[in-house]
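Only one protein chain is missing; all other protein chains are in place.
Labels run A and B following the written order; every chain starts at residue 1.
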Amino acid sequence: MRRLGSTRLGLLLVLSWATAAGAGSITVKGSDTMVGLCQRWAQAFRAQHPGVRLQITGGGSGTGLAALVEGATDVAMVSRPVAPSELEALRRRTGVAPVVVEVALDGVTFFVHPSNPLRALTPAQLGAAFGGRVARWSELGGPEARIILYTREATSGTFEFVRDHLLDGDDFSPMAQPLPGTGAVVSAVSRERHGVGFGGAAFTKGVVPLRIRLGDDEVSPTPETIRSGRYPFSRALTFVLAGPARGETKLFLDWVLSGQGQAHVGAAGFFPLR
Amino acid sequence: MTPMRELLEPATSRSATPPALAAQRRAARVDLAVEIAVTAAGVAGVVLLGLVIVFVVRGALPLALDPQQRAQVSLDALLLPQPGRAGAALLWSPTARVPRVSLWPLLAGTLKVAGVALAVAAPLGVAAALFTSEFAPGRVRTWVKPAIELLAGIPSVLLGSFALLTLATALQSAFGFDFRLNALVAGLALALAVVPLIFTLTDDALRAVPPAYREAALALGATRWETAFHVVLPAAAPGVLGALVLGVGRAVGETMIVLMASGNAAMVSANLAEPTRTVAATIAAELGDVVMGSTHASLLFLLGAALFGFTLTLNVTAGAWVRRRLARQAGGTP
Partner (left out) sequence: MRPAWRFRRARLFEGLAAAAAAALVVALMVVLVDVLRGAGALSWRFFVEAPGATATEGGIFPAIFGTVALTLVMTVLVMPLGVGAAVYLHEYASPAARLPGLVRAAVHHLARLPSLVYGLFGLGFFVHTVGRAVDGVTGQALRWGQPGLLWAACTLAVLTLPTVIVATEEALRSVPHEVRLASLALGATRAQMLGQVVLPAAAPGILTAAVLAISRGAGEVAPVLLTGVASWLPDLPDGLSSQFMHLGFHAHVLATQSPDVDAARAPLAGTAAALLTLTFLLNLVAAALRARLASSAGAR
């Protein structure tokens, strides 16, 4: 009899939990580059608004936009320019004009293993390496070894950004190994003597960021060069919403753009808007 | 049901203990309900297999039926070299500006990784099973067999992280591979998942061979090794084959280990020291990132259906072979 009672109680508990409504929650999905930044924001924001649940998942900018089209997320994190066709798909789905908000700045950084003597390359050299037209470091003035390329999975905004800015219409070499996030690329290059990869400026532990050689000039990704656009691979990190922000989402968005929110951008390795 | 009750009705009125009869009737109803319920549970197994087939294949069907997807992906694009900048090539990059959807890089990658895994796992697993079943002293056996079976319970994601973080570095520094992550690393890690499977089932098969076989061979002067290899192993062949077939299925379908350790570059090459991308890893890496109903999603379901079809065919074929072999054995030994 007592066993029956506890079973019933358990069932009741499970049922009440199972059917609880997911009120006051915001889902954010998209760019893996931005996941770390958003998690920092979410942590600080939750401390001030304990009632709001935030759910953050990566997968890539393309994934985030796809989820937004399907209605499976409130906010898409996108680390590349949003194509007009994507905005059109959103508009068709929801009937409202989608909203794109810049939330931080980033410079796509190329990095090599510390043992590699190269410290600067031209965009053309990088393009030749990632397009597979140059296979050995010696052809770029480096050691006599094969270039081991690391890229990102094809749905990542960083992947598309680099393809559009570096490869001039080509595709990446089929030898390039796609990885699921900037962190993965950094950790792979930090353990691969002849590796080269790219990602957000956020992480460079165990790898050496390359300067970009433009004529006689060499530009590092710094806050100044990125904000001024002198660093050639500067980009805005954006939130895309299906329509004007409402409710908790608006609360979160306004907070992110406020001084309080922007104060966390640096800690994540990116650059605040102002 | 109704005529039955009418027949029983007079009996009830005459009976001295109607409540007992009512209880009996209730018990009969419960009995029937239980039988229906458990039969339904059994049928559910069949229905679920059917649903799995239907829904995996359904995901790929738009490739054949939807005019838009048919225009994007032709049979030629899937199977023949496509002209590219550097001549005709077999490439898998479904999200490129000009999407390339050749299946060969993925099939070649799967073959490479599974091949390495089985080349290591099959001899190792069978040899270890011969040891525990035929040669090991009883005490050793009672420890080794459960130990290997328990270790088979290590989740594959942990085998993958071992391969990614430790094995890859060790192999690169030992052999000086250009690529840290490659088909060999993934294949060896995969072998760790496959060996316990082959070992356990082979051991079961060897143990099932009647002791009289061994006694007869030993009495004729055969060594323990000759007995094991020439008498017991052939007698257990159907079971051993079953073990190997299960190993092949696991090696081809395993996802996380390969996703983490193979480097995932989709290229056709026979070099085991180069990165490679398998069918399963492609599905896992890309399906989370596509819109359901898109051409890309249909392609990934097509890969899933291929994986499914391969496993099913393999099992059906092997099952038929084992049944034939068993029938022959039964007929051959009066």
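Observations on the model:
What we mean here is this: contacts are C-beta pairs under 8 Å (C-beta built on N, C-alpha and C of every residue); 3 or more make two chains touch, one makes a residue touch a chain.
It should be emphasised that the depicted structure is a prediction, and the values quoted were computed from it without experimental measurement.
Only one of the listed residues, B:G160, B:G239 or B:P275, touches the absent chain: B:G160. For the chain left out of this panel, the touching residue among B:P196, B:G239 or B:P275 is B:P196.
Although one chain is not shown, part of chain B still touches it, namely residues 27-28, 30-31, 33-35, 37-46, 48-49, 51-52, 55-56, 58-59, 123-125, 127-128, 130-132, 134-136, 144, 146-151, 153-162, 164-166, 192, 195-196, 199, 223-226, 229, 246, 249-250, 252-256, 260, 280, 283-284, 287-288, 292, 300-301, 304, 307-308, 311-312, 315, 319.
Where chain A meets the missing chain, the touching residues are 17-22, 25, 32, 35-36, 39-40, 42-43, 46, 53-58, 70-72, 179-184, 186-187, 190-191, 202-203, 205-206, 268.
As a working rule, only the chains that are shown with their structure count from here on.
Rounded to a whole number, the gap between the C-alpha centres of chain A and chain B is 36 angstrom. Of all residues in chain A, only 59-60, 62-63, 66, 69-70, 145-146, 148, 153-155, 169-172, 174-180, 188, 191-192, 194-195 touch chain B in the complex they form. Against chain A, in their complex, chain B makes its touches with residues 85, 89, 91, 93-98, 100, 105, 169, 178-181, 263-267, 274-275, 285-286, 288-292.
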